[in-house]
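Then we have chain A:
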Amino acid sequence: MTTDLEYLNRINAMIAQMQEINETLGAIVQDALKNKKQGLRSTAYEFSKSIQLKEDDVMEMCVGSIIRYQPFASDLRAVTVAMKLSYDLSRVCRYLYNVIETLDEFEVKSCDVKEVSALLDDAREMVRQSLKAYFERDAKKAAEIIKSDDSIDQRYRMILSMHRTKPTSKTECILFNGLTARIIERLADHACYISSEVIYLVTGRRTDYR
Partner candidate 1 sequence: MHLLSRKRKETFVKILCFLVTAAVIIPLLWIIGDVIYNGLAAWNISFLVSPVIQGGIGNAILGTFIINGMACLFGIPLGVLTGMYLSEYGQEGWFASMVRTTVESLSGIPSLILGLFAYATIIIALSQSATDRHYTAIASALALGLMMIPLVGKATEESMRVISNDIREAAIALGVPKWIRTTRIVLAIAKGGVLTGSLLAFARISGETAPLLFTALFSNFWPTGINQPMASLQVLIYNYALSGYPNLVTQAWGAALFLALIVVAINIIVRVYTKPKYKEGF
Partner candidate 2 sequence: MQTKLDVQDLNAWFYQKQALKNVNVKIPEKMVTAVIGPSGCGKSTFIRCINRMHELVPGAKVSGKVLLDGADIYGTMDPMDVRRKVGMVFQKPNPFPNMSVADNVVAGLKLLGTYKKQELSELSDANLKSVGLWEEVKDDLKKSGASLSGGQQQRLCIARALAMNPEVILMDEPSSALDPASTAKIEELVKKLKNETTVIIITHNVQQAARISDMTAFFYLGELIEFDQTANIFESPKNQLTERYITGRFG
Partner candidate 3 sequence: MKARKSHFFKLQDSLFKYFLIACSLIVVGLFVAIFLMLFETSLPSIYQNGWSFLTGLVWDPNNNIFGALPAIAGTLISAAVATLVAIPLSIGIAIFFTEYAPARSKLVLSLFIDLLAAIPSVIYGIWGLWIIAPLIKTNVEQPIIGAIGFIPLFSGPAYGLSIFLAIVILTIMVIPIITAITIELLSKTPVPLKEGMISLGATKSETIRHLGLPFARLGIVAAVILGLGRALGETMAVTMVIGNSYYWPFSGYSIFAPATTITSKIAGAVGEAGGLEFSALLEMALILMVISLAVNFISRSLIKRTSKRGFG
């Protein structure tokens, strides 16, 4: 449709950088989860801090663009969507950090974390896909992502009900799994938010998702 403007390109580059931070941190978190590593809190905190700085940059860039270029229509939507995206991405990072935090709080050496680990993989894939939908302006893909959130919710509720289904497990493990699943479920929600923004960006219509 329209050729991208220079300021929109710069904003998008910053969003891509934010996503890279999330990818890296995500990999660290997944590794830590699988191997039950501890003591990564300060490393994760650094990531969280750097993404917050990036978020500030995106905000500043967006506000500046609105003032200087007074964008309309798809340009205007692109800028407002970018602002929201940057917030969502920083939230995603924050949740990843929360997983590390939770990992540090509990003694999880003997716990079975396969379920949450798989959940995390899927949630990260959702974020990845929603960003892809954003860069490709693919409303259809975004709609599919929102739909896939139902299964995440279902699995989250299953993990929550572990204390009934697997009463033999250690309380600490049940607690850890539940908390982490809750965090990841929230993370996946943000992927859905991003997707709904993508739909708005492309079609100009708001879905009542958020």
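Per the selection procedure, all candidates are chains of the complex that A comes from, given by their letters.
Keep this in mind: contacts are C-beta pairs under 8 Å (C-beta built on N, C-alpha and C of every residue); 3 or more make two chains touch, one makes a residue touch a chain; residues count from 1.
The model shown is predicted, which means the values in this text are computed figures rather than measured ones.
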Identity of the candidate that touches chain A (this complex; choices 1, 2 or 3): 2
Contacting residues of chain A [partner candidate 2, same complex]: 1-3, 70-77, 203-205
